[in-house]
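Of the protein chains in this complex, all but one are displayed in their positions.
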Amino acid sequence: MLHPVTTTHYLVLGAALLAIGTIGVLARRNIVVILMAIELMLNAVNINLIAFSRYLGQVQGQVFAIFVITVAVAEAAVGLGILIALFRNKETVQADEIDLLKW
Amino acid sequence: MWLDTLFFYLFAAVTLTGAVLTVTRRNPVHSAMSLILALIGVAGLFLLQKAEFLFAVQIVLYVGGIMVLFLFVIMLVNLDQAARLRQFNRQWVLALACVLAVAAEVVYVLARGAGAFRYAAPAEAPRAGNVELVADALFKQYLLPFELASILLLAAIVGGVIMARKRS
Amino acid sequence: MDFLELIWLIPLFPLAGAVLMLLLGRRLDRQPPSEVAAAPGLAPPAGSHGHGPAHVQGAHGGRGKALISLLCPGTVLLSLIFSLGAVAQLAGLPERVHQVVKFTWVAGLPFFTQGGAPARFAADWGFLLDPLSAVMILVVTGISFVIHVYSVGYMGHEGGYYRFFGYLNLFVFFMLMLVLANNYLLMFVGWEGVGLCSYLLIGFYFHKKSAADAGKKAFVVNRVGDAGFILGMLLMFSVFGSVRFLDVNQALASGRFGAESAGLGVLSAMALLLFLGATGKSAQFPLYTWLPDAMEGPTPVSALIHAATMVTAGVYMVARSHLLYRLTPEVSLIVAAVGAFTALLSASIALVQNDIKRVLAYSTVSQLGYMFMACGAGAYWVAIFHLYTHAFFKALLFLGSGSVIHALGGEQDMRRMGGLKDRIPITYRTMFVGALAIAGIPGLAGFFSKDEILWQLYSHPHGWKAIYAVALVTAAMTAFYMWRLMFLTFHGAPRLAADRLAQVHESPPVMTIPLVVLAAGSALAGWIGVPRLWSFLPEGFRAFEHWLAPALSVHQAGESLEHAAEAGTEWLLMGLSVAVALAGIALARELYLRRPARAEALRVAAGPLYTALLNKWYVDEIYDFLFVNGLGKGGGRALARFDNRIVDGGVNGAGWLTRLTSSLSIWWDTWIVDGAVRLGSFLVKMSSYPVRVLQTGSLQTYALAIVLGAAAVFAWYLMR
Amino acid sequence: MSAYYTSVDHFALIPALMLALFGCAVLLFDFLVFPSPRQRKWLLVFLALGVGFAGFGLARQQAFLAEQGLSDFTAFHGALTIDGFSIFFNWIFLAASLIVALVSYKYLEIEGEHHGEYYGLILLANCGMYFLACGTDLVTLFVGLELMALSFYIMVGFLRSDKRSNEAALKYLLLGAFSSGLLVYGFSILYGLAGSTRLGDITAAVAGRSAWDPLVFLALTTTAVGLLFKVSAVPFHMWAPDAYEGAPTTVTAYLSVGSKAASFAFLVRIFLGPLAAAREVWVPLLSAVAIATMTVGNLAAISQTNIKRLLAYSSISHAGYILLGLVAGNATGIKGVAVYVLVYTFMNLGAFLVVVALRRKDILGEDLEDLGGLMRKSPGHALLMLIFLLSLAGIPPTAGFLGKYYIFWALIETRHYLLAVVAAAYVAVAVYYYFRVVRSMFVAEAPDREPVASSFGLRLALGVTGLLTLAIGVYPEPWLALAQTSVLLR
Partner (left out) sequence: MSEHLLSLVLFTPLAGMLVLLLIPGSRKNLIRLWANLVGAAGFLVSIPLVLRFDKSAGGFQMVERAEWIPSLGARYIVGIDGISLLLVMLTTLVGALAILSSWSAIEERVKQYYAMFLLQQTGMLGVFVALDFFLFFVFWEVVLVPMYFIIGVWGGPRKLYAAIKFFLYTLAGSVLMLLGILTLYFQHFRQFGFYSFEIAELMKLDLPPGLQQWVFWAFFIGFAIKVPMFPFHTWLPDAHVEAPTAGSVILASILLKMGTYGFLRFSLPLLPKASIDPLVVQILIGLSLVAIIYGALVSLMQQDWKKLVAYSSVSHLGFCTLGIFALNPNGLAGSVIQQINHGISTGMLFLIVGIVYERRHTREIAEYGGLAHVMPKFATVFAIAMLSSAGLPLLNGFIGEFTILQGAFEANRIWAAFAVTGVILGAAYLLWLYQRTMLGQITNPKNLRLPDLNLRELAVFLPLIAWAIWIGVYPKPYFEVLEKPVAEIVERVRPDYFRQAPAAVAGLEVLR
């Protein structure tokens, strides 16, 4: 019946998650959501790392994943901070409405 | 064995559903909620892969930490009206198309390279508990990036403070 | 004092004079202010038309001017003396050749002649005195001196007196360089130099547009000839490896080059190219059109440059290269033919001209044609002989006409002259001699040279009877138009307005004395070249031929001429030519002295009866186009038209063509060559905008770009 | 300290340690010790001290390598490798930080912004760069990159009240995070391939596989996208013009040299290390990217009117040239990359410093017109700017020529004649827009009478950059010798 789950399954899952996250970044107007999408992408990476570390019987992958999470946190924090600063000046969080700088 | 398989598909389904909802919900709050769902799914996968420590981190840090932050911000820049706006930008069809294309390509590539990762039982069963192993690696092999991460966080804090604080 | 070693000084005296004039002259000769003011609104400048304001200006401008008047002729006199001395000493030398090389001028680099012989270009500042150049320097210095003196009087009233003499001296310098050079390149220096001076002197009245134009025309037309000269020189050089006369002659004489009687070879090409140069300088067809225009210059200039000396440079050059031409009979034939054609053409044109100087100009052209005929016939010494006599009488005629113009205050149109012979007797008498001489009346200079040429043509081994005939006809025309000029100018009733007639006065002695001198020359100069036929005269009377013999390797074919039959023919021909000349004079007298009656009579009688007779018909024609107002019609007009339309038209056409092509190339330059560049840069600039448009400012576009990039990479990988 | 770590590790760490310590110190003292504006200068002094000590440590490392005759030594079990390469780039980073800090003082005065955090962030960013130059472990490199990037996000958005600054920061951050997401995805694959995060192991693992192995390719692509984004290569460059324009000019300067140089160090490490085996795959890729980069950079710059934006595009095109050095890939090429980065740092920095000097009270001084009549107003600045622009255009005897020279040389050596010709052709295009700036400086009229901003730091910085730009051009020998030590090829 159900044949065993291979690492590839995880990788494909990661790829799918990455794709969804990417779509979010590309298509959503709301910047907060875009940040969330980026979180999704990083999670995809984590799935890969865990799968690998499992497959290799190491923990290095997990440690790597911890750092990825840390970075994700840091980025999110700073990103939200900047977003707030922007919101103060511009009263919008729609990605396609911030196009002062172009050409 | 088949239980693992079952759980894998379960968590995978949860994760993907959460992810899709995150990207598609009109109201950011709903998006945040669905993101939590996705993260939990991922956490489940971690558990499935014997990464207990990471599972904990995922739950505590993400779900407990970041999501709060997100929601906080969402409230701060109150987005009731944002909820009523168009949620996708003009290029979304194009974006969707080419992301799917890339995804397909990636998957194809992975499938072709899959030979590298036939699933096998882990070479040796973990001697100690996962947490010890992680801690050992973290403080021996990865001490340097660990220290570095602290500085990174410091920078992030400073940044958050600078950005968020009202102009004096 | 060894004049032979000092021949290099001969050109330098005039040069010194010229330099002095051009640097300091302005101080010596204060300009009248009216010279400066030349704007259209203001009064016309001094001498803008001949001598109009000359009287307004009054006195000659004081001591400075006097100094100039002494200095410039003085330098020429010095060269004359030195030349005489040098020639005298040359006569003493056995080989009759003396070469003075001061230093190497153009020292080229090694190269290889056609024969593969290594050579190295070298042209010296070297001077060669041999009988040929001896004759030339005497003619040049002598005539120039006389004309300088004349000019003191003639140009006295002109502004830019110093300038005039500066140029004139400069001209003498270059002319002497031309004739004294010991190689073609240095000769070319003189060649170009005289061209320059002629340009400057023609354009002397540079406020006169026509004058300036004429000067330019002269220079440019000459340049065409010079191009031929240069190429000829290069060719000669690449064949012989040298351009020294002596070397070249030696090479030619060495017999390594056979006569190119069959087809045109290298030598023929060389000869032709050189001859092209000659046609330019000596105003032969087709390059002769500049000479008549050159009459815009002051009359002494016309006399010196455009009659006596410069225009004969071509003849001199051909004579210089006689060995070359001897080896190329075809080219010699061409030379003769061109000479003949030019002579006939210009003579016939001279028939109908009314400007006194133009008549003389065309006459000069035709006389030069004569000289070339002689060259073509291989009788180089005769050519030089004619050159020498022609120098006298043509200079005389020009100066005479100048004196007339001077007397009439700038009037040059013969139709407004007439009956002047009593008012300016000296001028009249001297010109009378000149006219006889050119017409070829026995005993006068012109006769001997012209008759010799005719004889040489007739007796040419290849029997050029056609050319001889042309020459004879030309002789008749010459006589006719010269005497037409005489009669119209001096005889009959004055046609000048009374008030101006009152002002007519004989020129001052400073002008008349030269006339007398030249008249004497034209009368007697011929007696050193009497025909062999006149065996009753001692050889001394044939000094000229003997003198030139070594330089021009005259073939001593005299013995064959002793045959009675030959002698008979020669007597006959001599008579014929004299007769022709007389006929021409008579005809002229007929038509211009007793004009009215004859004219009417012929008009009335004009009918089939007379037309049958060519002669009468001929007269009729002349009659006709002389008395229909102005230039007349018929053959003369046709010829005049030919000159204006075809020949000039050729020149103008070429000019027009050049202008067209040049404006075409400008168009090409701005729109194609440059346009391409402009287009390129424009496109680059434009392409900047599409690139920028991608930068929409929406961060998601940017992200999309990233993804697209990745997609492309993957695609590339999969396509591979 | 446990025996697990040796003194070598600390020896390798000292510079970064100094930077981090003094960074924190500045952050603290800002509001603990020197609250009053008058004492701010001390912060600058501290920063200088930090850089000084770091430099000292660097010099020590250099000396150590020299006297031991070593080519390199590793620390933290291979997480760090100190070699000529890292030292060379670190010198560049330190110089850039110091110079930027020097000019920032006056600029911040004018902008009326806080000093403490700013200087602190400069040091932290520099700390991150340090690890990019000498890190040889994926995790270390990743975290170092993020440290640098985060600091830059913040600095770009430092003018919180300025819409353009916010926007620039936000765009930079989102795109940066996005790209680093892709980058780290690639890293995860690399890790999976090698079972280790040490570059050495990865190199071995990749070398064991065929160059066209799909997974290697996947890793290569995603990594390359992330890295090329950082060095702003087309088509991953689009953040750069906006970020450069919106950021405070001093930060733009720092970003355009510091961040770029560090990213290139990173790039070279990865491409000549783990991905070296896949050379035949990425050479065509990079060639295409390089050409696209030069094209877009130069063409877009032609019609710019904002100097910062113009220089942004010009810096993009320079990235293209540097990539060509990597494409050539032989010793000359790699040395060329180093030389180019070196000269680029000084000339580009200088050019931006002049723009900084144009920022005056209530004059933004970013438009091409604002440069008008600079020659009359202050010849010094104009002449320096001229030198910088000539150098950017690559006209001898300025330094810029040397960089281009090496690139061309390498391309000729490796028979990339076509690339060479294209690169050469774009030099002419580049001159066109550089001389638009020259034109307005020397020919156009001045729009205002306001004298350009000036301070000791500014003068010093300008003097140093100008001097170096000339000196390297006229007598490059010592610098070339330095660059020689940085060639990674074994």
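First chain written, first letter: the chains are A, B, C and D, and each begins at residue 1.
One rule holds in what follows: a contact is a pair of C-beta atoms (placed from the backbone, for glycine too) under 8 Å apart; a residue touches a chain by one contact, two chains touch by 3 or more.
What you see is a predicted model, and the numbers here were worked out from it, not measured in a lab.
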Omitted chain's touching partners, listed by label: C, D
Residue among D:Ile122, D:Ala168, D:Leu390 or D:Val437 touching the omitted chain: D:Leu390
Which residue of D:Ala207, D:Leu364 or D:Val421 touches the chain not shown here: D:Val421
Residues of subunit C (touch criterion as defined above) contacting the omitted chain: 22, 26, 35-41, 45, 103-113, 115-122, 185, 188-189, 191-193, 196, 199, 203, 206-209, 212-213, 215-216, 219-220, 223-224, 226-227, 230-231, 234-235, 237-238, 240-242, 247, 250-251, 254, 256, 658-659, 661-663, 665-666, 669, 673-674, 677, 681
Touch residues of subunit D, complete complex, unshown partner: 375, 390, 395-397, 401, 405, 408-409, 412-413, 417, 420-421, 424-425, 427-428, 431-432, 435, 439, 442-443, 475-477, 480-481, 484
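Criterion: only the chains that are shown with their structure count from here on.
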A-C compared against C-D, more contacting pairs: C-D
Separation of mean Cα positions, subunit D and subunit C [Å, integer]: 81
Computed distance of Cα centres, subunit B from subunit A, in Å: 6
Subunit B and subunit C: spacing of chain centres that average the CA atoms, whole Å: 105
Where subunit A touches two or more other chains at once, by residue number: 18, 21-22, 25-27, 35, 51-52, 55-56, 60, 63, 67, 70-71, 74-75, 78, 82-83, 85, 88, 95-96, 98, 100-102
Residues within subunit B bordering two or more other chains: 89, 91, 95, 99, 102, 106, 109-110, 117, 141-142, 145, 149, 152, 155-156, 159, 162-163
Residues of subunit B that touch subunit C when the two form their complex: 89, 91, 94-95, 98-99, 101-102, 105-106, 108-109
Sites on subunit D touched by subunit B in the complex: 4-5, 13, 20, 23-24, 27, 76-77, 79-80, 114, 117, 120-121, 124, 127, 131, 137, 139-140, 142-144, 146-147, 150-151, 153-154, 157-158, 160-161, 192-193, 213-215, 217-218
Residue ranges of subunit D touching subunit C (in the complex, touch as defined): 170-171, 174-175, 178-179, 182, 212, 217, 221-222, 224-225, 229, 235-236, 238-239, 241-242, 285, 295-296, 299-303, 429, 432
